[in-house]
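Complex shown without one protein chain; remaining protein chains in place.
First chain written, first letter: the chains are A and B, and each begins at residue 1.
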Amino acid sequence: MTALTDLGIAAIRDGVRAGDFSAREVAEAFIAAVEKGRALNAFLVETPDHALAAAEAADAARASGELKPLSGVPLGIKDLFATRGVRTSAASRILEGFTPTYESTVTARLFAAGAGMLGKLNLDEFAMGSSNETSAFGAVRSPWRRNDGDSAPLAPGGSSGGSAAAVSARLCPGATGTDTGGSIRQPAAFTGITGIKPTYGRCSRWGIVAFASSLDQAGPMARDVRDCAIMLEAMAGFDPGDSTSLDLPVPAWEAGLNSDLRGRRVGIPKEYRIDGVPGEIEAVWNRGIEWLKDAGAEIVEVSLPHTKYALPTYYIIAPAEASSNLARYDGARYGLRVAPDQGGLADMYEATRAAGFGAEVKRRIMIGTYVLSAGFYDAYFNRAQKVRALIARDFETAWQSCDMLLTPTAPSAAFALGEKGADPIAMYLNDVFAVPASLAGLPAMSVPGGLDRQGLPLGLQIVGKALDEQTVLNAGLAIEERAGFTARPEAWW
Amino acid sequence: MADYRIQGATGEWEVVIGLEVHAQIVSQAKLFSGAATAFGGEPNAQVSLVDAAMPGMLPVPNIECIRQAVRTGLALEARINRWSRFDRKNYFYADLPQGYQISQLYHPLVGEGAITVDLEDGSTKTIGIERIHVEQDAGKLMHDQHPDYSYVDLNRSGVALMEIVSRADMRSPEEAGAYVRKLRSILRYVGSCDGNMEQGSMRADVNVSVRRPGEPLGTRTETKNVNSVRFIMAVIEHEARRQIDLIEEGGVVVQETRLYDPDRGETRSLRTKEDAHDYRYFPDPDLLPLELGEDFVAQCRASLPELPDAKRARYEKELGLPAYNAAVLTAEVETARWFEELLVELGEAHAQRASNWVISDLFGALNRLGKGIEESPVSPRQGAGLLRLVADGTLSGTLAKQVFEIMLETGEDPERIVEQRGLRQTSDSGAIERAIADVLAANADKVAEYRGGKEKLFGFFVGQVMKAMAGKANPQVVNELLRKALG
Partner (left out) sequence: MSVDTDTVRHIAKLARIAVSDEEVAALAPELSNILGWVEQLAEVDVEGVEPMTAVVPNKLRLREDAVTDGGIRDQVLANAPLAEHGFFAVPKVIE
């Protein structure tokens, strides 16, 4: 029999339902894995009691025949989701000691669906980063290692690096992520798992520590497409507490899974073939194209002419929104307070924020403050919103000739921790393929496409039309079925 | 009207005034949260997690606040922008938990409108409204509770405000005072703001600059949060004088924020080390553009009451009231409401008499009692009863005053007072004739004087007869019979 921790969400759900094992056994197995996996630094807080309580409820529910969609499934929760009574830090010192008295809508939905929580997962501070190195609590170590004997710790990607590492290392069968400019997809690609960012507005942002409000979207990260579909169904749904939440029914994504792509057209955006991207990325992309053809899809070349402006656009809009969203961390009402002796209010603000925010967060706050400041608003922010409209228009145009896009998820495999430390822009370039869909609010998913020469996972991204998660999931499934990706990191932790 | 000019050492100056009035919108809950707006709650008891800007909290707008602002705009004959948007105004302060105020800069809900005010010399002036936008109020700081700390109460944090921005059309303290009074009156008619300036429901930022008549605008200062009409006028006078003195002494007015100190009657610079206000406005990404349907605006319009100018015109035209009466009775919504309830009881035919009575007798009494009309011990129905008793001859003017005093004291109906205390006036000519005979007999010398041509004495005889009748004689009958008796 396989270890319980080798099971994904569907298998656990079905196994508990069938009585193959108890939810408690599952919870205990994962709790043990979490403890054993501490060297990964994936969890910032462990909440075994929460997972066990949910498991007990699941076992009781099974006895009484009242199982819920996620009964018996213990999950990891990115520490950007406010969890009632459980420390929530956004991986920042500035939230030191902060314990929410409220539960984010997404976690509340997951728990209401029967899921338990194994703990809070590490991330880049305030979700700002692509390597998890900006976490105030140390970087997550990817469970993966290069196959050439190099044991340099690798980045799990970011910002949902804790989620990615934990799922990949079998510390949990699924985890929540959030994606502002690739923060679900890029770490999923780096760790050989599957993650989907749904259409902007599908998942409520209520109770998620805000980074950039017009981009932030929660989504699931799991072992495969089906597990993502199951989790997303529980996470998504209208929330009157979030003004940008979509008031639409949640489709039955799992039931709708179908990898037969006959009659569907897949766009290959020519602008995504950029210089300096390793040949292996190109190769996996080409394999992806073949797999989708094999699934019956027609391949068409499309053009997204403003692609090269997506990253600069993103690096104006996201920091601008962040500079304002993070103004509330001022030492007055919660979290860290540093109040110099004899100092006034302004001194408290400046000292608290200087001590509480890390370098990358400060950098982005400064950029955001700058681009919004007097005299620059039109040249930077307003212009970026116009370019953003053009980027969205590019996709609209593309949808006239295709139903989805296939691209690489990231321009490289996982890099080593510390490797990209010096140059912020080099780090930002990691999200070159992920950011356009974020700017346009489109659903986008990363599925494993294979390993590179060093034995590291590479991901393929499928981008769909707004609200068409089903097509994205189906194409992901078609790839999954053909890629035969079974690689997993060898446990060194 | 005569131009208001300030005499400086070097000649005449003109003052230019614009007002930004913050008016608290009447609503149960806050603009973006479900916490209560009621005044005077326990500290931080009317605060939601949204108002306290907890991580991950999001704003959801309250329809009533939008409705009230639209109704206000319509009442000011302003353009309603069916597409508007909320922006964030970013700055750090202890009363501003989010680190930004959700306001509207680029696309306000309401565009240009106007208010016409009456001035003391009988002229009128139209003052332009530039815009009205909806925004959040801040919390409250208390600096005197602790030697080292300021205390923060967020009960007001997130309460909805309308900021009503005038054009710089005013040229004297009087005009500014008239503008604020009229604005307050309209808001109270509409019911969108209670106009309570002491509680801070209405407060003004006063923009003042001076210039030589006919020259380009000077640099303005903004005196913040002035909370009475009197103070607003004082700020203008003081600030204009300060600026003139400064310029005439060779100085330069700096654009700055100032604070009014009512105790000293002065303004002073609010932030000496002004870190150049840079609010970094941008559209709030937590909110979508606010799009209003035609029907929504139509419903807002249909819900508007008759407004003071229209009401005043109707009082003059249809009720035939003198201009003064019409103006006085329509200035405050409660007065007009009271008066109209009175008319419902009494009939519009009696409007003029009723208006005189309200303005002289009722106002006089309320003044004496220090009460507003909404706390009047005499109800419109009772007032109508009293006026009816005068109209049908039951009460003379004198008796009516007497009965009114008793009404004020006891709250009893006039009919009951007349009945129980026998205050009915008499037209019994026999009794009056007897009283006249007695008076004339007792004052034979005066009778002779009267008959000798000193006709002024007639009043004296009336008075004596009324006195003899204990005030209850019908004065008309007294006049008639007395004239007959005196020949």
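We take it that a contact is a pair of C-beta atoms (placed from the backbone, for glycine too) under 8 Å apart; a residue touches a chain by one contact, two chains touch by 3 or more.
Note that the structure is a prediction, hence the values are computed from the model and not measured.
Which shown chains does the chain we cannot see touch?
A, B
Which of A:Asp148, A:Asp247 or A:Asp275 touches the chain that is not shown?
Considering all chains, including the one not shown, the answer is A:Asp247.
For the chain left out of this view, which of A:Phe357, A:Phe415 or A:Phe485 touches it?
In the full complex, the listed residue that touches the missing chain is A:Phe357.
Consider the whole complex, including the chain that is not shown, and state which of A:Ala384, A:Ala444 or A:Val463 touches that chain.
Going through A:Ala384, A:Ala444 or A:Val463 one by one, A:Ala384 is the residue touching the chain not shown.
Against the chain that's been left off, what residues of chain B make contact? List them.
That gives, for chain B, the contact residues 27-29, 33-36, 42-52, 60-66, 85, 92, 94, 141-143, 145-154, 259, 270, 275, 278, 280, 283, 287-291.
Which chain A residues touch the hidden chain?
Considering the whole complex, chain A reaches the absent chain at 97-99, 101-102, 199-201, 214-215, 240, 243-244, 246-247, 306, 308-309, 312-313, 315-316, 323, 327, 330-337, 339, 343-351, 353-354, 357, 362-363, 365-367, 369-371, 373, 379-380, 382-390, 392, 424-425, 440-441, 466-467.
Definition applied: only the chains that are shown with their structure count from here on.
Rounded to the nearest whole Å, what is the centre-to-centre distance of chain A and chain B, using the mean of the C-alpha atoms as each centre?
A distance of 57 Å separates the two centres.
Which of the residues in chain B end up touching chain A in this complex?
Touch residues, chain B against chain A: 49, 52-61, 88, 90, 92-94, 97-100, 150, 152, 276, 278, 280-282, 284-288.
For the complex, give me every residue of chain A touching chain B.
Contacts found on chain A: 81-82, 88, 90, 95, 98, 100-102, 104, 205-210, 212-214, 240-244, 320-321, 323-324, 326-328, 330, 332-334, 345-346, 349, 369, 372-374, 377, 381.
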